[in-house]
Structures are given as structure tokens and as C-alpha cells.
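A protein chain is absent from this complex, but the other protein chains hold their places.
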Amino acid sequence: MESSAYITLKDVVFSRSGRRIFDGVTLDIPEGKITAIMGPSGTGKTTLLRLIGGQLRPDSGQVTVAGHEVPRLKRKDLYRLREKVGMLFQSGALFTDISVYENVAFPLRVHTALPEDMIRDIVLMKLEAVGLRGARDLMPSELSGGMTRRVALARSIALDPELIMYDEPFAGQDPIAMGVLVKLIRDLNSSVGLTSVLVSHDVPESLSICHYACIIADGKVIGEGTPEELREHPSEQVQQFLNGQPDGPVPFHYPAADPGADFGTNGEAS
Amino acid sequence: MIDRIASLGRSSLEVVGSLGRATQFLAGVLAGVPKPATGFPLLVKQVYSVGVLSLAIVVVSGLFIGMVLGLQGYTILSDYGSEAAIGQMIALTLVRELGPVVTALLFAGRAGSALTAEIGLMKATEQLSSMEMMGVDPLRRVIAPRLWAGFIAMPVLAMIFSVVGIWGGMLVGVEWLGVFEGSFWGNMQSSVDFVDDVLNGFIKSVVFGFVCAWIAVYQGYDCVPTSAGISSATTKTVVYSSLAVLGLDFVLTAVMFGDF
Partner (left out) sequence: MAQRTTEIVVGFFMIAGLIALLFLALQVSGLSPKAATATYTLYANFNDTGGLTPRGKVSMAGVTVGTIESISLDKQTFQARVAMSIHADVDNIPSDSAAVIRTSGLLGEQYIDISIGGDMESLNEGDTFYSTQSAMNLERLISNFASGR
């Protein structure tokens, strides 16, 4: 790997309500690059982001972000670290009771003591970056899904973070909105060298923008590398996921009893 | 049989666990004292939505309850020829019991359920999570102002309720049924004691306000973040608040008025 790791996960084990979600995940996320974390639905990709953000604690193993071991941080230090981390939630998670402008201004007002005219400049700059400067007076309920996500993106970068995490940025977007988001993510990374972590199950979009990707299934990393390396990956499981084949090592059927027992055809000849 | 006992045990453990979590939650909310500059506008906004917006229902209910008390009291007391005592009856009932209790029940239904639904929705749409990821503690930013607002607004509402009720009772008793106004107020003043009745009623409403707001914000914060979860949390807020208010009312009454 050519650049140093910004986030390191080492043997992370995490289980929730008796189900083991991660069983020894080891992962390095390089600084200044776009890393895609892919995997089938329900493999805990969002959980992984929450572990990195310190909202959840692993049962064992280490999570290191920018040299800080996240689960060991004291509350105050954790909150200070989070000021350097932006996160784009799947639903956008805009505050519904305040306008687009106030949403983007929120982190600035809370964490800085900037005068009002400077906050205004920054907010308009960030909105301009996502192409929504004209939408500043709208309420979140008046925005479309794609616009909501772009406003949320503007809000996540308001404090100029070092790291930004995208949770399923492409889910439920039309092709145009998707193209806009892909362009924004790439521009943000190339212009300011933001470390980006992208969680998604949209294979083509993710592979098209990431520098580095890893695939998680069954609580483990089953394949990692550059997009080219992954396409040539020898594992059948990786190939099934990348090409979207309905059956393979990941079974189509949820584990169930023998079909005969459920359909009552046991012991019959045909 | 053993299964029944086991399920009883499980549900009691759940109750104890949820009480524990609620207490931990409360400690977390109260631990952080917000900076006055940022905290005060948030608090004012919440006092407005919790208190001022509940004013209409409280005033209307208070008026009607006072009028009913006047009417019922008059019918019974006039049998004994002592209808002048309705002033005393209305004032004592309202100040000691009905003011705090009925206001708390209305408060739980009007403001408590709204608080739960609002916080539950913020949780379901990941607003609380995203706030946390922005390095802002939602307990301090979202929950604490709402809790304090309930705590402040409830006694104010209860006192307004009592006053409007007494006025409604006077309307019926004095203006309509013709009780002599002087003896209406005179009887009231000689039997209502400021410390024992008014202040104790005030303390009751402070306690109820705190408990109702606590239950409401906790149910919202702890709810399952789905539409079904929010609706069941809202129901729980109203049910638990009402039960807690009535139960606590008995305990407080026994402590305040039960010693002679």
C-alpha cells in the first residue's frame, strides 16, 4: 500500500442481540483515498461505520482512527475526534425543523465562534459546492431525495473534516442524482485529499470511483484490493457478488428445513 | 408451570432493566449543564412548545372543571344550608388535588405524547445519530431542554388551571346561583392555608412535571425507531405518565396531608 493507513481495524469482533456480526475483521483504510466497503445487505456495513465513529464499541479488537484508539477514548476526546469526521447518513438525517441554510450552519454554530457573516460565507460556499445555493431557504421536507443527500453532504463537509464516511450514498437514487453524487464524491477527494469511506452494495458505481475496495460477507473480509485486482479475484464468493449471480457460495435460500417437511411431500414417490 | 414463572422472571428483569436505563439516561441528561448562551434560546423554544401551546386546553378544562365543581357543590351543600362553603370546597379541591393532577394528565396527553413522537421521529430518521457524529451530544442538545421545559411549564400551567377553575366556580356559584360573594371569598380565605395547601399543591405539580417530562423524553429516546415503535412509545408515554401521576399523587397526599 502506497500511503499510510488513516483507519485501522484489527481483529474486530462485534455481536448484537446474540448474533455475531463481525468475526475478526482486519482492515486498513488508506489516507487521502476513496475506499469502498461492499457486501451483501445485512452484513453490517453500517455497523462498521458506527464502530469507526465510536457510536458502538467492539467486543474485542482495535479500532484506530488517526492514531486514536476509538473505543478507549474518553467522551470529551471522542467528541473532539468526531469534529474531524463527517458522516453522510443513508436518509440524509437533516434536522427537519430548520431550513437548509441552518442545517449546514449547525455544525459551524456549535463548534466554532465565527461571526455570523463568516458563517454565511462558508455555508453558501458549501451549498455552492453541491449546487444547491439557491435552495438555502427551503425546508428539508421540500427537497427531493437526491437534494436531501446533497444538502447532507454539504453539512458533513461544513467543518472541513479529514475523513468522510458515506453510508449507502447511491441507494434509491435515480441515475442522474447518482451521477451527481459520484462526481461530488470524486471531486471532494481529489480537490482537498479527503479520506473517504464508502459503504455500498452498488458494485459498478463504487468500483468506478474507489481507489481501493474490500468486500465483507459473513462477518469477515473475503476480498480486498484495487478494483482491477478484485475483478480478477480467484474467490468464487467475490465473483458471485461482483457479477450479481443469484446462486453460488452465497445461497439463494435462507437456511430452512428440508423442503419435504414443509410441503408435506415426504415419503411420496413422485 | 416453570415456563410461566420463567416468563414472570423475565418480564420483571425487563422492568428493572428499563428502570435502570431510564435512571442512567436521566443522569446523562442532567450531568451536562449547557452553556447559558446556547442553552437558553433552546429552552425558551421548548417552553413555548410544551407550555404555551398547552395553555388553551388547560384554561378550557380548568374553566369547565371549576364550573362543574360549583354546580355539584351547590346542590349538595344547599341541602345543609351551607352553600356559602362552596368557595372553600372549590378552592381546596382545585389547589390541593385537581389542579396538579388534571393538569398533569392533560400535559401528558398534549405535550408528553408530542415530545415522545418528536424525539422518536428524530431517532428514526437518524437525526440523533448524525448529531452525535457531528460531535454534539443529543442528550444535551435535544433532550435536556425538553426535560427542563416540562419541569418549568408544568407548575405554571397547574397554577393557571387552579385560578381559572376558581374563577369558573365563582361564575357559577356567585353570578348564577346567587351565593353571597363576600362569604364565598371569606370562607375560602379562612380555610385555605398558603403553605399547607397552595405550596403543597405547587410542589405536587413540580414533581408531576418532572416525572411526565422524564417519561416522555425517555420513551422517545428509547423507542424502536420504526413507525410502529414510535406509536407504541407514544401510547406508553400517556399510559405511564397517567399511572405515575395518580400513584405519586396518592403518595404525596399521604405525606403532605396525612399526618393528622
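Chains: A and B, in written order; residue numbering restarts at 1 for each.
Methods note: a residue touches a chain if its C-beta (ideal position, glycine included) is under 8 Å from a C-beta of that chain, and two chains touch if they have at least 3 such contacts.
Given the structure is predicted, the values throughout are model-derived calculations rather than measurements.
Trainee: So there's a chain missing from this view; which of the remaining chains does it actually touch?
Mentor: So, spelled out: the chain left out of view touches B.
Trainee: Among B:I166, B:V207 or B:C223, which residue is in touch with the absent chain?
Mentor: B:I166
Trainee: One chain is left out of this view; which of B:L30, B:V44 or B:V239 touches it in the full complex?
Mentor: Selected residue, touching the omitted chain: B:V44.
Trainee: For the chain left off this view, which of B:E83, B:E132, B:D197 or B:D249 is in contact with it?
Mentor: B:D197
Trainee: List the residues of subunit B that touch the chain left out of this view.
Mentor: 41, 44-45, 47-48, 51-52, 55, 91, 95, 153, 155-157, 159-160, 162-163, 166, 185, 188-190, 192-194, 196-198, 202, 260
What we mean here is this: only the chains that are shown with their structure count from here on.
Trainee: Please work out the Cα centroid separation of subunit A and subunit B, and write it as a whole number of Å.
Mentor: Centres of subunit A and subunit B (C-alpha means) sit 43 Å apart.
Trainee: Which bits of subunit A are touching subunit B when the two form their complex?
Mentor: Answer in residue numbers: 53, 55, 79-83, 85-87, 89-91, 93-96, 106-107, 110-111, 152.
Trainee: Write out the stretch or stretches of subunit B touching subunit A in their complex.
Mentor: Residues 38, 121-122, 125-127, 129-130, 132-137, 141 of subunit B touch subunit A in their complex.
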